[in-house]
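With one protein chain removed, the remaining protein chains of the complex are shown where they sit.
Letters A, B and C mark the chains as written, and numbering starts fresh at 1 in each.
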Amino acid sequence: MTTTSSAEPGHQKLAWARAHMPVHTALRDRYREIRPFAGLCIAVCSHIEAKTGVFLETLAAAGAEVVFTGSEPGSSQDDVVAALNEQPGISGYARRGVNEEELARLHSRALDHQPNLILDDAAELTARLVHQRPELLDGLRGVCEQTTTGVQRIQAMLADGALRFPAYAVNHTPMKHEFDNIHGTGESALTNLMLTTNLLLAGKQVVVCGYGDCGVGIAHKARAWGAQVTVTEVEPRRALRAHMNGFAVRPMDEAAGIGEFFITATGNRDVIRGEHFRLMRDGAILANAGHFNVEIDAAGLADEAEARYTVRPGIEAFRMGDGREIHLICEGRLVNLAAPTAMGHPAEVMDQTFAMQFMAAEDLLRRRDQLNAGVHAVPDAVDAEVASLKLKTLGVGIDALTDSQRRFLEAWRADDILESP
Amino acid sequence: MTTTSSAEPGHQKLAWARAHMPVHTALRDRYREIRPFAGLCIAVCSHIEAKTGVFLETLAAAGAEVVFTGSEPGSSQDDVVAALNEQPGISGYARRGVNEEELARLHSRALDHQPNLILDDAAELTARLVHQRPELLDGLRGVCEQTTTGVQRIQAMLADGALRFPAYAVNHTPMKHEFDNIHGTGESALTNLMLTTNLLLAGKQVVVCGYGDCGVGIAHKARAWGAQVTVTEVEPRRALRAHMNGFAVRPMDEAAGIGEFFITATGNRDVIRGEHFRLMRDGAILANAGHFNVEIDAAGLADEAEARYTVRPGIEAFRMGDGREIHLICEGRLVNLAAPTAMGHPAEVMDQTFAMQFMAAEDLLRRRDQLNAGVHAVPDAVDAEVASLKLKTLGVGIDALTDSQRRFLEAWRADDILESP
Amino acid sequence: MTTTSSAEPGHQKLAWARAHMPVHTALRDRYREIRPFAGLCIAVCSHIEAKTGVFLETLAAAGAEVVFTGSEPGSSQDDVVAALNEQPGISGYARRGVNEEELARLHSRALDHQPNLILDDAAELTARLVHQRPELLDGLRGVCEQTTTGVQRIQAMLADGALRFPAYAVNHTPMKHEFDNIHGTGESALTNLMLTTNLLLAGKQVVVCGYGDCGVGIAHKARAWGAQVTVTEVEPRRALRAHMNGFAVRPMDEAAGIGEFFITATGNRDVIRGEHFRLMRDGAILANAGHFNVEIDAAGLADEAEARYTVRPGIEAFRMGDGREIHLICEGRLVNLAAPTAMGHPAEVMDQTFAMQFMAAEDLLRRRDQLNAGVHAVPDAVDAEVASLKLKTLGVGIDALTDSQRRFLEAWRADDILESP
Partner (left out) sequence: MTTTSSAEPGHQKLAWARAHMPVHTALRDRYREIRPFAGLCIAVCSHIEAKTGVFLETLAAAGAEVVFTGSEPGSSQDDVVAALNEQPGISGYARRGVNEEELARLHSRALDHQPNLILDDAAELTARLVHQRPELLDGLRGVCEQTTTGVQRIQAMLADGALRFPAYAVNHTPMKHEFDNIHGTGESALTNLMLTTNLLLAGKQVVVCGYGDCGVGIAHKARAWGAQVTVTEVEPRRALRAHMNGFAVRPMDEAAGIGEFFITATGNRDVIRGEHFRLMRDGAILANAGHFNVEIDAAGLADEAEARYTVRPGIEAFRMGDGREIHLICEGRLVNLAAPTAMGHPAEVMDQTFAMQFMAAEDLLRRRDQLNAGVHAVPDAVDAEVASLKLKTLGVGIDALTDSQRRFLEAWRADDILESP
């Protein structure tokens, strides 16, 4: 393998990621000979940076012809793209800082490879194929989707009668959403936000919009560092959960006037909008931790503002008619991917999330005949298998049920339960 | 209503509980006229103390003929039993400190009322009816079960072919297990344990067996007060969750030698047993927070010991051959119900849990014809309804989706997602 | 030693305490032969329960003639008093549930022993001696005081020109106030409050008055279990500290309308008073964690109320003119000592606090000639020595400075600092 100078830093990044993704090492060891993906083209749509690269390498090691493309305009890294394109069995199309039109073109080139399987992020590539390239549906065996937003979108396809293949809701597995969302998004949204602003969490009024897994991670970690956190929600159970965990829960029109930082993590649009901007304190800082840059109505903010200008890398100020300034981080794009300091999710988190994608893909192909067109849960055993692999790499031991314990779990008569084994 | 002197303190306790169970107040207000349970006999098997009493009053206010009995030998309170038996529409059989045989007899008397519905705890009364009183099956419309242990046991009935009626797994609703288990058991297991021992959590080595909701509550709250917590598990996802939340996860034979306190919350038997007792530090203290007193093998401990004696109310010492002493709290019974200081779960938690039982019962009766014999999830809308009721009593407001947000959640094409509403 | 039946439970309690006070075991081992207190009468004024008893035993083992008396009307335990009076070298005067007049009489009897040293709690016995028994001043070599309130009071004596002997501010040692106050008071105030009320901390609005060490412990531990905590303060640094730790800081007239629980820990009087009662929510619960029962103006509350009655053991309701009820816990006495479930501070905490008293007493006697009449800090080395003893009993190892590290700490020239050792 020859390396060009533009690929060099990409190779360095891949080496670091590889060293911190031990589950992928285990997967390569296990599937190198078996080659479950031999003869298949797998398209991966994701943020193309080092951790994704290690995932692609692992798919290729397991026999796949891998084609990749970026899932988001600003999150792919050119050096990693170059380094990946130098590897056998892997090719792809991604570039940092494209616009929506260019992104569509890159996706299209990836689809030209006629993928048999799509491992998707936010259902970006799946939606393109279904909507614009229906001729490829015949060759497509299925989709594995790793985000809340993407599963939601595929369910919308299903409701719309547009889903012709089985899709695995990889995002919904405990091994994905409890770790990637809570810990990965939780940590990286906050570290990037704090370094981009050079401000302190301790003592701050932080409003977290949405108390799903991402919101849970952000809210708890912000409070743990000394912030006073207010949560907004639309779902009563989540709202009550936040309340019982000690957060102030308020409707957005009350929270708007309280926050110094606002972080959105809802998977919905316009969560912060015109009526809220009007209530905000001078200097309020808005950031988004959800997939799409629609959670904060940036266009609406610009409409209300008299002037806008960049105050620091990654921070734009909007001056309102009454003199207040509102600060928007990275145009409302995912702060942990778009910030000047952004490295994407931590390596260990992506190790686990991509391992779920890998194992889900392997399972989907093997059980293809049993699966109808629709959104399916990844079998629980697959999820548990990834957890066991991960515990092994961590050197963490757990117990096994004894026979008498197993019998106990199957007993129901009072005598069977209370008597000796 | 005349009140006897033995019932007097029971009425006092009921008044306090009523004042702290606002969801029940709301339920009585809503269903007093509708009387959804009119003409039906509802049997409630539970810990018969003040909060349960308020629940019984609410069922009676909604038209039921209520019969109650205790679910556990040591957890019912005689003064509350007396006070309840003085109320119209309520009668029952429970006594503190009965043995297993007497408990069976009390259950039998309750079953004599030929209940149409059982609202059960640990499936105690359901198992008796199925096993010993099959003639009552015809009149039984269904069961609502509120504990992990109980649902497990009804599923064992189902696997065994013994289930002839629909059962609602009330325990599995978010509104039950996330609040009652995490916060109710979490807080009360620890407060009772610390006051029974008069020791400090800060700086202690605490081993929590099981990282289900109860274990999660106990582990996090113990650490939050300064304990070093080790978690044991048999399920890899739970183990990994504990690890990522910062706990030391170890197999029980490693944890045994570390702990100063051990708290079981697994729903299984003999989680701490002979091989573990041998490894324990002198002075180790063992308590159980699961339903049955089988999680710690107390008989096995007695077998290994050379002597046993009471050191304080609620604490028995077992002197081992090598001079070490191991301390067992309340014979391994539920520490938050059996401890000398025990008041049972906090009122607000039971307000929510019993409201779930109430609403599940109402729903089960209404939808009875659609439900086959089997274990059913309580419909999500019922769960959400209880959450909304509870938020209302708390005065906590949340947001509603706007029309454009609702449309967004149904969209999947890139254009629909990224364009203005 | 013969044991009467009334002393029996006291001996049992002492045995449990002894087993959990390993620093005292170490002190008895070390000083049994040396007998530093031989020939001296030491008066101990404290809450006379099991842990205090172990302290008294240790003083006696080190040669003292020990006389004890209770520091607070409701906190001594008769069985422990009886058990102590059966031990050689120890005698004393304390009874549970005395009034202020009887307490004064008990103190007086203790003073009749003509103590050479007073180890005091809240300066109770010291103030009596100075104010009412000046003839004993000649024999008194000094005082060691273990509470915030007591040191404050002795400083008031000093300002008043009434202090004729050296007093050690044992409370001010890190080993005392950081552990006893933060962890001991923090934990036991909350466990007793929650079990007395049978309510849940999670989701509650809790107002903590005072952010000294006791307040810090209570506020952090309450929040860690899911409460929303508001802090009130009079000192700007403490207020800012609370703010930066994520608490809402408000003046009392704002906090009054927010809290469901109020806990005072200020060492001052009337922190909650008439103007605040008027603003409170229906059902508000008031508890005190400071030494004196003056932090909540109970008399003022009674004046404002139309009716008062006991709702549960330890809880009195005051019905206001507008129908609201305000609940006062244990008449505003120290909740962790006066509550129905109260066991006093956890054993490990008192092990440390009393070890400080012991070592301070030993040091004060040894250095008596160098100490003028006044309030003195306990020498840092004494404090460090107790810490080392405690770490040893815990089996916790720490590092020692190397020679080059010691030199480094003494260097100041750039070259010395940056060059190799």
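The criterion applied here is as follows: a contact is a pair of C-beta atoms (placed from the backbone, for glycine too) under 8 Å apart; a residue touches a chain by one contact, two chains touch by 3 or more.
As the structure is a computational prediction, the values presented were derived from the model and not from experiment.
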From C:P36, C:G89 or C:P174, residue that would touch the chain that is not displayed: C:P174
Absent-chain contact - pick from A:H47, A:K221 or A:R413: A:K221
Which residue of A:E348, A:D363 or A:D383 touches the chain not shown here: A:E348
Interface with the unshown chain - residue positions in chain B: 202-203, 223, 225-228, 243-248
Touch residues of chain A, complete complex, unshown partner: 12-13, 15-17, 19-20, 50, 183-184, 186-188, 190-192, 194-195, 198-203, 221, 224-226, 283, 311-312, 315, 341, 343-344, 346-349, 394
Contact set of chain C toward the excluded chain (per top definition): 100, 104, 123-124, 127-128, 131, 152-154, 156-157, 159-160, 162, 174-175, 178-179, 183, 232-237, 239-241, 243-244, 249-252, 254, 268-271, 292, 294, 299, 383-384, 387-388, 390-391, 394, 396-402, 404-405, 408-414, 417-418, 420-421
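Here, only the chains that are shown with their structure count from here on.
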Residues of chain C touching at least two other chains: 202-203, 225-226
